[in-house]
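The next block holds one structure in the form of structure tokens; read it before the comments.
Every protein chain except one is present and positioned as in the full complex.
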């Protein structure tokens, strides 16, 4: 009998064109919804109230778009990032259909690029991951690239394949959820009066609030998405004994904090890019600010698209991102570029 | 473009007769029920078992009465207490209908009193808050008054209006949930043999058990109710770097601990008053004792009403409340006065 445990894949195990069917499909429901609200200060009304969602043309309140992201992402960890040195980036992410309580999600990834690093010890792998529901319908897709260790520094480098990736999705590529209609949007119940037309490209918003994060919380969250990366759970996995907080936890925290100033950026439909600029650890107080990068109309009634930079920091002043050297400032945790839908 | 974030209201922004429709309606369900049992040692059988609830004439087990309170209360925070200096009191609280899994709650407050303080810097605002379900039916109402900062010390004081509030509700004013029938109440399954007739006015009960509270728990709870007050989450919001525990967390903890001695005080139907006597912080061990303040019959079969003082402490001996100076002792966290329904 050989070893039964999963050692993870190494750089040599990825070949362009490979399809990886990730394990452990997951049914999600009212419990995941409640936990999401318990873990993050989430208040976007469409995800909080069935009544509000129905008034916007949906059959009920969907699960938060980031629940879909975390569950789909979590399934890929044992196959993609168990031996990853770094999560390098995201691109071309699109939410293709809402996820409803009772849905069962699974993930499939295609290897679309490999490039050995010049040090001969690591390489970069690009995968396009898709999440599917129980009807076989895609609910989410995105490209991610990670730096992965080689099993053996002596193994030959593969032919490098670097995919052409868009720096941002065109608004026309965004998928508007079926039936979405903001014509009778209730700004009072949503919590803020600011509509799509009230935001200007270049405008920056300090979301003001902060949350000091705790070990128990990020582990509860990360397990909920069945993300098994050791560094999040095991104090002996990192030399300094700290537990690295899952980058997605910071994404959700920042997005929830952004309610204060962006309460009407209801649905996330596109992920243009993202960098986990610095590690987040227990005890850090996470804050967030946003910048309006672009705006576009959509064919859905009353629905505009807004492209936002969402930056999470651990203290420090808002609106500061990179130093003169072009590197992220040490207090910056996250730099995310996404498209959201907003009432016009 | 002006600032998009919510600065909260100041004393000058409240006028008697104003109606405030609070934002972010919330659908509550099985997830919130499970989290309530995970956060508090809640064991009252009516809220734990659908079978038990049906045997008491209800269609199913409702969500805990304090879930209704926390959700309705949480919605008011951005409009009522974001700039509050202190939460001064509650009165005339009544639970008007059970909340069922799947219900969607929203909150509306009417300003019923304002009185500037003599220092000219703050004032007291009284609001009557009502929570409604998706059918527009009121599920809860209560009066709360808070001390709020003035935006500008120089602004003129309004005509003072101080509402006449009852020190306690008459039992006749309590709303008994439709169908409630304790005629065939199962004391064995409920956990204690003591019925309404076994409690005497003036009797005091030490609930014995204690729970040492943790940061992660109170933040999870407070977020679950979408309560956004900074002091609960952000270590930089208070000078000493501590996070103040939401008073409602202490209410729920004390109520759950009161099972041991009051297992049959099943449903909370009235809130006569309440004071958060001292701050509760992570690391405190919360204990509770109760005193029977009054008893009354009800028209529902087998159902008696019992008025209870519920006191939460952080250590110290039970049954001690105030010092010779009439002030709460430093170990007292909560002094709550409520009506519950009990089998006769």
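We call the chains A and B, going by the order they appear; numbering starts again at 1 in every chain.
Here is the rule we go by: a residue touches a chain if its C-beta (ideal position, glycine included) is under 8 Å from a C-beta of that chain, and two chains touch if they have at least 3 such contacts.
A quick note: this is a predicted structure, and the numbers were derived from the prediction, not measured.
Interface note: of B:39, B:127 or B:303, the residue touching the hidden chain in the full complex is B:39.
Considering B:18, B:181, B:209 or B:335, the position touching the chain not shown turns out to be B:209 (whole complex).
The set of subunit A residues touching the chain not shown comprises 1, 4-6, 21, 23-27, 29-32, 34-35, 78, 101-102, 104, 106, 134, 214-217, 219-221, 223-224, 226, 228, 230, 233-237, 243.
In the full complex, subunit B touches the hidden chain at residues 29-35, 37-43, 45, 48-52, 61, 188-192, 194, 198-200, 203, 205-212, 214-217, 220, 260-263, 285, 315.
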